[in-house]
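Left out: one protein chain. Kept in place: all the others.
We call the chains A and B, going by the order they appear; numbering starts again at 1 in every chain.
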Amino acid sequence: MYYYRRLPPFEYVAPKSLDEATAFLQAYQTETRVMAGGTITLHRMKERIGVKKYVMSLKAIPNLDGIRASKDGKLSIGPMASIQSVADSRVVQKQSALLAGACSIHATPQIRTMGTIGGNVACNLATAEMVPVLSALGSQAKLTSAAGSRTVLVEELYRELKDGEILAEILVPVAKETKAGYEKWAMRKRFDYATVSAAVALSMSGKKCTAARIALGGVTLPTRVPKKAQDMLKGQTVTDALIEQVAEAAAKEAHVGADVYFTVDYKKELVKVMVRRAIKKALS
Amino acid sequence: MKQDMTFMVNGDQYSVQVDTRRTLLEVLRETLGLTGTKEMCNKGDCGGCTVIMDGKPILSCLTLAIEAQGKDIVTIEGLADGFKLHPIQQAFVDKGAIQCGYCTPGFIMSAKALLDKNPRPTEEQIKEGIANHICRCTGYVQIVESIQAAAKATGGAK
Partner (left out) sequence: MSRETLIGKSTPRIGSVDKALGLAKYTTDIVLPGMLYGKALRSPHAHAKILNIDTSKAENIRGVKAVVTGQKDTPRGGVFGIIPHTRDHILLPYDKVRYMGEEVAAVAAIDEDLAEEAIEAIRVEYEPLPFVLTWQDAMKEGAPLVHETRAHNMAAHYLVDEGDVEAALRKSDFVWEKTFTCEVASHALPEPFTALCSFEPSGKFNFWMQTQCPFQVRQGLRNTLKVELSDIRLHSVDMGGAHGGRSDTPPGAFVAGLLSRKAVKPVQIKMSREEVEDCMRDKAAKVWTVRVGFKKDGTILGREIKMMLECGAYASSAIVELWVPLLIDEVLWRSPSYRYDASLIYTNKTISSMMRTRAHVGPMSMDVCFDEVAEKLGIDPIQIRLKNAILPNEVVPSKATVTSTGLSESIVMAAEKANWKKKKGKLPPKRGIGIGSGNMQSMFYMGFRAGSTAVIKFNDDGSCTVFTGNCDLGQGNRTMHTQIISEVTGIPASMIKVCYGDTELCYQDPGDYSMSATVISANAVKRAAEDANRRILEIAGDLLDVAWDEVELRDDGKYWVKLRLGKGHGVSLGEVCRTAFKRGKPIHGFGDYRARIDYSDFSVDVKEPYNEKTYGMKVTAYSFGTTAVEVEVDTDTGEVKVTDIWAVNDCGTVLNPMLVIGNMHGQLSFMLGQGLYETNVWDAKTGRKLTSDFRTYKVPTANETPHIETYFLGIPDPAGPYGAKEGSLGFGCGLHGAISNAIYDAVGVRVYDVPIKPEQVLKLLKDKKSRETRKKK
C-alpha cells in the first residue's frame, strides 16, 4: 500500500490562448488533464487518481475570468472566474442573488479564492455545488474544441463535455420575475461540501407557478434534475401540501449512493427536506 | 521537468529553478527555508499551509509553485517587523490562542486576509473567515477572541 506526499511527475503546459489550448488537446487529448484552479486536480493527483502525462493549466489564457451582463440579458461568466469573485461580483449579486449567495457559502475562503466556477461545474464530483444552482437557473455552458464551439445545458455537462473540449463560458439566463431558493445540508456548515443540496427557480403569477426548475446536489449525475417533481408545480397553485408532494417526488426520483456517513434512506430524507425548504425559501 | 521562476516572498525577490511538480508549500519550506508555513493534511482540508498571494488567502499545498511566477506572496515570516509582532500575532500571544502552535501560522494568515478585506468583522464573519482551519488544542474560542482584539487594535472595533 502506497501513501504519497509528493505529486507524481507530469509535464506542465500553459497555453496562452484558447486556440492554442484546443490545438494541444486535439493532439494529446487522452494524455492531458485540464486544470483550472487546481484544488481538485492537485488533490486527486496526490492520491494518484487521474494522473496523466500532461497537465494543461488554463491560468495563462487571458480574459477567461470575466463576469459581465451580456446583451441578450444573460449573465456571462468566464470559467476561470474564482468562486469568490462570482460571490463578490456586483453584477451577479444584482442579477442572480441565488448564484452569488450559493457561491458565498461554498466550501471555505481559500477554496473559493482558488477554485473556479468552471472547474467546479466540470469536475463531476460531489464537490460540484454550483451545478444544481446553475441548472435551476437554466444555465448553459459553451464548449470549445479544435472542431468549433457548441452550447449545452449545465446539467448535461457530465455527459456532454468530451476529451478535447474546454468549457469556455457559462451563460446564466436572468429572468427578473423568477423566485429562487437554495438549500444545502452538510455536517460542518461552512467547511464540508453539501451532502445534499437543492436549488429551485419558480416563475410565479400570483400564487400560481407558471414554470419551475429544480436541481439537486449530492445525487447521481443523471438524476440531478428531478423532472417529474418539477413538472408537478407547473400551472399549479403552490400550497404547503403541494410542496410536500413535490419534495417527496423529488426524493423518490433522485438516485443517491450511501457514503461512509449516510445511508441511502437518510440521504433521500435530506433531499425531501432540502427541496421543501428551498421552495419555501424561494417563495418567502 | 525544471523551470526557472521569479516571485516575491515577504518583499524579497527570489529567482529559483523548480520542478514543475513542486507545490508552492514545498518550495517555500524546502527551497526557501521558510518553514513557518505548515503542512498538516497536504490536501487543502486543514488550512495549515495558508499564505497570502496577491492579497488573497490561498492553500499553498494545492498551488503549483510555477504558478506563483510573478506573484507577490506573504507568509507568516513576513508579518512582524523584527521582533515587533503584527497586531494579530500579538493578540494570539496575549489571549492564549496558541497552544501547540502548529496550526497558528495558517490561522494568522487567514485572519490577516480577512481583516485586510473586512477590518470590522462580526464574530460570525470571523468564524467564516477561518472555516478552512482545524485546531485540535484551543477549541477556537481564544482564536476568535484574538482576531476580535486584533481588529480592535488596528482600528476596526466592533
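Here, contacts are C-beta pairs under 8 Å (C-beta built on N, C-alpha and C of every residue); 3 or more make two chains touch, one makes a residue touch a chain.
These numbers were taken from a predicted model, which means no experiment stands behind them.
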| item | value |
| --- | --- |
| Partners of the unshown chain among those that are drawn | A, B |
| Sole contact to the chain not displayed, among B:L32, B:I98 or B:A151 | B:I98 |
| Residues of chain B in contact with the chain not shown | 29, 34-43, 45-46, 48, 75-77, 79-80, 85, 89-90, 92-105, 108, 126-128, 130-131, 133-144 |
| Absent-chain interface as seen on chain A, which is shown | 1-6, 9, 185, 187-192, 260-263, 266, 269-270, 273 |
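Going forward, only the chains that are shown with their structure count from here on.
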| item | value |
| --- | --- |
| Cα-centroid distance, chain A relative to chain B, in whole angstrom | 29 |
| Residue numbers on chain A that touch chain B, as the complex places them | 5-12, 38-39, 42-43, 46, 57, 59, 84, 107-111, 113-114, 190-191 |
| For the chain B and chain A complex, residues of the former touching the latter | 1, 3, 20-23, 26, 42-44, 47, 50, 56-59, 61-64, 66-67, 110, 113-114, 127-129, 131-132 |
